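Apart from one protein chain that is not included, each protein chain of the complex appears where it belongs.
Our next item is subunit A:
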Amino acid sequence: MSAESDMEYSDNDGDDYDYYGEHEDCDMEVADRTKSDPEYFVFSCLKVEEVEKLLNESIELLSNSLQITPSLAKVALHAYEWNAQEIINKYKENANEVLVFSRVKPQVPSQSISSRSSCAVCASTPQLHKYSALACGHYFCNDCWAMHFEVQIMQGVSNTIRCMAQNCEVRAPEDFVLSHVTKPALRDRYQQFMFKDHVKSHPQLRFCPGPNCQWIFRAFIREGARRVECKGCESLTCFSCGAPHHAPTDCATIRQWLTKCADDSETANYISAHTKDCPKCQICIEKNGGCNHMQCGSCRHDFCWVCLGDWKAHGSEYYECSRYKEDPNLTTDSQHAQAREALKKYLHYYERWENHARSLKLEEQTLESLKSRINEKVMAGEGTWIDWQYLWDAAKLLKRCRYTLQYTYPYAYYMEVGPRKELFEYQQAQLEAEIENLSWKIERAETTHRGDLENQMDIAEKRRTTLLKDFLEFSSKSNNSSKV
């Protein structure tokens, strides 16, 4: 909802909307969309038990084919990123090398095999059978091993607990640890950390980063922007890097951008305040809806929240407010002016990035109020939920489009000036214009015809897929060429 939503609304596009009434066709298009969606990515969303089963299968396979303990198989799989076949091949070639690489055995046999007359850690002298050692032969008393494991587990270490000897890189496998740790709570904790560590070291798995979310993604490609959606918390994540999903921007660029924003956000926040003055009557306006098409509550001036220009100019195809114009006379200017220009450029992109992020949040609220509005209508006998479903779909599509739009800004910021950038910003501007149209129409759904809205949905989604297709393909191509 925007501040002006209670104002009487005159539909700018009122004269030229068309009602096509193609409901059935629209349903088919929805089905088509998954196929033609350039972000489509095969993945599954697994529960902890399913992942445990998956991991256990690898462990079993390895321990059976090499005749080693499951505990040892776990250590090797962790070291070789769960590539069981690679381990089997290498093991048959040179078993010792695999064990050294997995840090089960020391690289060179230990020089100083510690005596079993007294424990070097606690200085006590237990009986001979109360000592144990890893493959490196560093004997310590069992009480000290137990204490060592307790301290390490409490610090969150699991797979990588080392021997207690100085400069010894040998790691303790699970069965050795568990044979010394008796407290049930500690054993549980150890196994939990172990599981987390296994998932993190597995190239096909990734924890959903949502707060307290228990789901785990599984996919087979781990490069480029890859969208996965959590079944539990519905958050969108990039499978490759674990950051929020960020197409068309690539993983390295989004990391760079997010770090930059974290560094500079204080200044940027200060400069891009939450309120702006109406460009016509200068009254102070707070934005409380996702739509960037503003109508001043006081003087009824229609303007764009982003550039403060007249909204009429945005109606045409050449919606320009997303395009940052580099000053051509800049090269001769002083360093100071260049620094200022760099900040200006950053702020241009940052403000738009932030603005769309805020709009997305506000549209969450719109979605909620839409739900209650539909409920009211259904209760009042004005159609059923199915009749109003299209509105709900429209709001969801709007969210998806704005999300992509938000992530076009970091991409544009790091792009070199040239025809590619011009094309990108042209497409970005078109997408932005259609999104604002859609947002405006959804917020005034009562006065918008269904056909008009669905038409608008279609246009916005097409703009989005065109942009993604052009630039996702381009970045995957450039990724491949850089590898050659």
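One rule holds for everything that comes next: a contact is a pair of C-beta atoms (placed from the backbone, for glycine too) under 8 Å apart; a residue touches a chain by one contact, two chains touch by 3 or more; residues count from 1.
In this text, contacts and distances are computed from a predicted model.
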{"item": "Hidden chain of the complex, named as in its UniProt record, picked from \"E2 ubiquitin-conjugating enzyme\", \"Serine/threonine-protein phosphatase\", \"Ribophorin II\" or \"Elongator complex protein 5\"", "value": "\"E2 ubiquitin-conjugating enzyme\""}
{"item": "Given A:117, A:166 or A:212, the one touching the chain that is not displayed", "value": "A:166"}
{"item": "Residue of A:108, A:123 or A:380 touching the missing chain in the full complex", "value": "A:123"}
{"item": "Contact with the hidden chain (one of A:144, A:172 or A:467)", "value": "A:144"}
{"item": "Subunit A, residues in touch with the chain not shown (by the definition above)", "value": "120-124, 138, 140, 143-144, 147-148, 150-152, 162-168"}
